[in-house]
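My questions will all concern the structure given below.
With one protein chain removed, the remaining protein chains of the complex are shown where they sit.
Let's look at chain A:
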């Protein structure tokens, strides 16, 4: 043992390295800038053919044209309205059914069975049916989006309700809180984190269905804009429409982030 003390000392190697990615907002913005610059260089040098992919400058010009002509706002307003109405309808219905399934035995098995059977159907396949039912106008688009939003919201809501700590519900019962108080003050806030994270999924589903529905039958809307640009091979306008969609998605996700911060400030 005694010669251990005089032996060469090796520092202990640190092994807990990695597996801990950290966020860096500068890198997030930087990646966009780098991508656009590389793209522009590619276009300017002729490496990327103008036919296949318009340059960022061309896309910017097309976007600017849409803005100053006022065309963009017409399309954007039509899309935003469809998105909002469809999403709200699907969400309200989904929350209601989700809560019923989460709370009552009579709703549980039938509800879960129906939702599991209908969830996997691509909702856009039902658009023709909705057009027959509701006509070619707005209601059929609301229905498509609402339907698409409904199912994931149901699933998410009842799993959120299922995950509310049982001990908190029992606590409420032990203090003789009314059923309504337990739902409103314990189950709803307890399920809220799951419900809000489900909003991110349902809102992206809504955007996908929005564009699809607008491509099938609409005069105005970002989807219609992209489709008509594509038909005329105006790729600069097409990409401009895609950029607007991406911005729309980002704003929705920013709004949801604010909602999270506001409603879940206790976390």
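Here, a contact is a pair of C-beta atoms (placed from the backbone, for glycine too) under 8 Å apart; a residue touches a chain by one contact, two chains touch by 3 or more; residues count from 1.
Operating definition for what follows: contacts and distances are computed from a predicted model.
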item	value
Omitted chain, identified by the protein name its UniProt record gives, among "Iron-sulfur cluster assembly protein SufD", "Nitrate ABC transporter ATP-binding protein", "Urease accessory protein" or "Cytochrome c oxidase subunit 1"	"Nitrate ABC transporter ATP-binding protein"
Options A:31, A:116 or A:173, residue touching the unrepresented chain	A:173
Residue of A:116, A:181 or A:246 touching the missing chain in the full complex	A:181
Omitted-chain contact residue, chosen from A:189, A:217, A:230 or A:249	A:189
Touching residues on chain A - with respect to the absent chain	167-168, 170-178, 181, 185-186, 189, 266-267
